[in-house]
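One protein chain omitted, others in place.
By written order: A, B and C. Residues from 1 in each chain.
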Amino acid sequence: MFQNFPLWPISASTMSGRVDALFIFLLVVCGFMTIAIFVLILFFAARYRRRPGFEAEQIEGSNALELTWSIVPLAIFMVIFTWGAVIYFQGRTPPQGADEIYVVAKQWMWKLQHEGGQREINELHVPVGRDIKMIMTSQDVIHSFYVPAFRIKQDVLPGRYTTAWFHATRAGTYHLFCAEYCGTQHSGMIGQVVVMEPAQYEAWLAGGTSGAPLAVTGQKLFAELGCSTCHRSDAQGRGPDLDGVFGKPVLLEDGRTVTVDEDYVRESILSPAAKVVKGFKPIMPTFQGIVSEEQVNALVAYVKSLAQPPPGQATRSANLAAPQTHTEQVH
Amino acid sequence: MATAAFPASEREHYLNKDYGIRSWLLTTDHKRIALLYLLSITFFFFIGGFFALLIRLELLTPAGDLVQADTYNKLFTMHGQVMIFFFLIPSIPAVLGNFLVPLMIGAKDLAFPRINLLSWYLYIIAGVMMLHAMLTGGVDTGWTFYTPFSTAFSNTRVIEAGLSIFVAGFSSILTGLNFVVTIHRMRAPGMTWSRLPLFIWALYATSIIQLLGTPVLAITLVLVVLERAFHFGIFDPTQGGDPLLFQHLFWFYSHPAVYIMILPSMGVVTEIIACFSRKRIFGYKFVALASIGIAVLGFLVWAHHMFVAGISLYSALIFSILSYLVAVPSAIKVFNWTATMYKGSISFSTPMLYAFGFIGLFTMGGMTGLFLACLGVDVHVTDTYFVVAHFHYIMVGSAVMGYLGGMHFWWPKISGRMYPEGWGRLAALTVFIGFNLTFFPQFILGYMGMPRRYWQYPPEFQILNVLSTAGSTILAVGYVLPMVYFLWSMRYGKHATDNPWGAAGLEWKTASPPPTFNFDEPPQVSWEAYDYEHIPAPEEVPVAR
Amino acid sequence: MHDSSAAVETHSPALRHHFADMEQQRDAASLGMWLFLSTEIMFFGGLFCAYLIYRYLHFNDFAAASQTLDIRLGAINTGVLILSSLTVALAVHAAQKGQRKPLVGYLLATLVLGLVFLGIKGVEYADKFEHHHVPGPSFHFESVPVKGHAEMPPAESSHAELFFSLYFAMTGMHALHMIIGIGLFSVLTFFAWKGRYTPEYNTPIENAGLYWHFVDIIWIYLFPLLYLISRHH
Partner (left out) sequence: MSEHIVSRKLYVAIGTTLLVLTATTVGIAFINLGPFNTIVALSIATAKALLVILFFMHVKYTSEKMTRVVIVAAVFWLLLLLALSMADYGTRLWH
């Protein structure tokens, strides 16, 4: 009746070992303290049980003891805090050069898109041994991207990007859960992460129908939506030139400086008047309701690609002009 | 002072002073209001418990087969709302606190008796609104009302439920206000702060949270209602709002609210341990200050519910370290209870068994709280059954254990009758076993990765869910038993003496049940708290061989 | 704390049975009122918190939206409320001295000033409806530069809507408190006219006064926060 009955989750990423180690440390420390308290209580209960002829001995208290059992636990807590903070910091800091996956969550499915243009629904294929970074947003309510085998979880919010990353260490198929309650079919918003050996992954990439890389889709959209009439690279446009701006700080009309990251590009498309670059007028129309979350992602990927290989423009055009055969995998 | 020279049935006391429904519904006697609360919260406890049983039954199998997905979502939502706002928050303060605060400090009543009655009526109005919301479609947002689901996506009765909790909040605020004023202004001559029972200190700390936390929840719910009804966009991302702000404001109240539930329970357990160890509480001052410390520090940790929600990395660090600070006063309490038993004269009466159970479950709940405050581990276990297990250990395991322990401890004072001791011990044991069977497997489920609020789940989680469901039936029996024998004892129980446990405290110096104005003559206090060396242990209390 | 043996047995008809003496009763009522006001601070505190955060995130949009509020009406209303606080203070003074007629007079003046405040607020709200500045489907906002000042930073319409959501929530909650206060003072005026309040017993006047002053203080903060953002543009 009960096929496989494990008591420990599968461990399949670089993060899982670290989290497990800390978890086991906590189990040992807290387990020891808990058992010590239990034993003490049971011992006192038996040793000092009420018997005729024995009176309780009144004790006022002891400042030394109180100090001890405040400071010693606090010291232990600080060790736990520091260890946990280090792991959390690693989890929140995606490594440079990670492969990027754009995730759009909606009631009640996961839509995932690779940089190469492959789309998937409720299934994510990734190679073993590479850093994978997810750039996630939601179309409706709050969801949460949770892969127990990787020990990662990150809420996916409407209206902004959140990120998570992992480095799979073991091929296999793992649960992808939505961990933040999101309505009727919350428990049906389950997918799987398929971690493959590099060779198989290449085969999987080659196996599907072709689709343009995300940045190319973005470039097309950029032209179709008329963005390119203002955002020109000759510095004559009514909008700022987007070449090479990604990742750089820009000065705004109101004197603030912001770094151009995914969220800023996104906000500029959807709420263009919010943070206008110095020297430009707030004349850009909003694209809220005009472009879908996936199209925003494509545009972000395009703007990002404009900043990529810094040396020479040749690489840039080569990058985008040659769409290799890519797969379109929709499940 | 007052001794039961003649049986309670012949003497005038608060129960037989007058009869009839009007004498109850218009009473301003804090003891009668406490009983009104007792009836109402018991009603809601069994409604919430019924939802819980349905939830557990649904989870017996991985497929969603007993109820529909929508129904399941409503079940866990209403289970949470009913249990938290209509049972746990009022439980000890409004029942035992109402009954005992004036008695313990030697006052005739609370400072504002009519406001006390008003607060019960507000509770009832809120309860009726909540029942109405349930019967006309229910709510499916989770008790947490997270936006934008609650404001823009749920099709259920969010507005009514939100307003219901708004009204219940005012009931809670008025209770807290009454307690603070009473404790400051109504103490009997000689009842100094350092002579107050620690239960009073715990309720004082609880009241601070009720006063300063609840209004923030109230305004947050108002904003949710405005957003839902009139399209205000305060938490709406399409208007530049931030759904995380809702979470900040919500948890600013709702984390301290956990301490509203647990602090009074700690107070009860402190009284019980002192009485059945026949000792002054070890480190009185530290236990008292720990209550206040928990109330204050409890306000500084709320965003530990939001470590994966998208808050800034740096604020996560701040909230994590602050969360460890609030663990210290809790640890101080556990150590002091243990130390109080040292060289005591311990008897294993029913209240003491509940107190043991409380310490055990609270220790486990508290320790697993350390896991959740730990950033690296929290990412994996938050929003899973690990969290569910953790907060049930605190809010059900500990808080309800304390509540039941207190009900047994003060039942002779409240009703003038003794409950059957054998049944009492059996029920305590049943609750303890049933509870652990229900919730311990959920820790494992959580670390395995089973998310909370799942109507159906992958089959590998089944066996632990079956264990949990089995445990919940035992737990249900454990919770029904006391209700049955308490009712039984009201008619058939042995008459209680004024002080059946040989306990310290002013409430034991008046008759059982007490007269309407509590004391025949105004008490003058000239002794320290827990002066057990001057009180003989009664013979009724069972002695181990 | 309260040595009941030392307290003189004053059997005022207003003394409730569970208090030892009038002083204890008055102290309890006063502490209760202050505690209630502390909960009110936190109630408005949630709104102030939301306001602070959004103003920090969308300062320019808030400034642009704030320009559309009528600063004259806002300032006049601030004055009206301050005057009403003054009449309340004078009413408490009259009650302490046991002067019935001045007491009724000051209470009536307070009521009138309170109604004037609400009237002016109503005019402002009506203006917002006319200009489609009420959040909701028909909301419309264009960051038209104020007369003669073109250098106003641009504003995002959706963020301006956020400002107005907060504007209505904050001033609406404040107005609701004003309405409750006016109800309260109507009752007090009636009883004052009947001569219920004496120099010994005037706690209701005193506590209602505290409430009114508190509502005034909330407005003292709302006025600069909502009306006075970057007015120099």
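The rule is short, and it goes like this: contacts are C-beta pairs under 8 Å (C-beta built on N, C-alpha and C of every residue); 3 or more make two chains touch, one makes a residue touch a chain.
Note that this is a predicted model, so its numbers are computed, not measured.
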Open item on the list: If I consider the whole complex, including the chain that's not displayed, which of C:60, C:85 or C:110 touches that chain?
Closed with: C:85
Open item on the list: Which candidate, B:165, B:188 or B:311, sits in contact with the chain we can't see?
Closed with: B:311
- [ ] Name every residue on chain C in touch with the hidden partner chain.
- [x] 26-27, 30-31, 34-35, 37-38, 41-42, 45-46, 48-49, 52-53, 56-57, 71, 75, 78-79, 82-83, 85-86, 88-90, 93, 96-97, 209-210, 213-214, 216-217, 220-221, 223-225, 228-232
- [ ] With the missing chain put back, which residues of chain B would touch it? List them for me.
- [x] 184, 212, 216, 244-245, 248-249, 252, 299-300, 302-303, 311-315, 318-319
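What we mean here is this: only the chains that are shown with their structure count from here on.
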Open item on the list: Chains as vertices, touching pairs as edges: which of line, ring, star, complete or other describes this one?
Closed with: complete
- [ ] Average the C-alpha coordinates of each chain, average all protein C-alpha coordinates together, and give the chain whose average is closest to the overall one.
- [x] B
Task: Centroid spacing, where centroids are CA-atom means, of chain A and chain B in whole angstrom - done: 37
TODO: Note the residues in chain B that touch 2 or more other chains, in rising order.
DONE: 238, 240, 242
Task: Interface hub residues of chain C, defined as touching at least two other chains - done: 58, 61, 156, 158-159
Task: Touching residues on chain C, where the partner in the complex is chain A - done: 58-61, 143, 153-159
- [ ] Note which residues of chain A are touching chain C in the complex, please.
- [x] 253-254, 271-274, 276, 281-282, 288
- [ ] Name, in rising order, each residue of chain B that touches chain C in their complex.
- [x] 107-113, 115, 173, 177-178, 180-182, 184-187, 189, 211-216, 218-220, 222-223, 226-227, 230-234, 238-242, 245, 248-249, 252, 517, 522
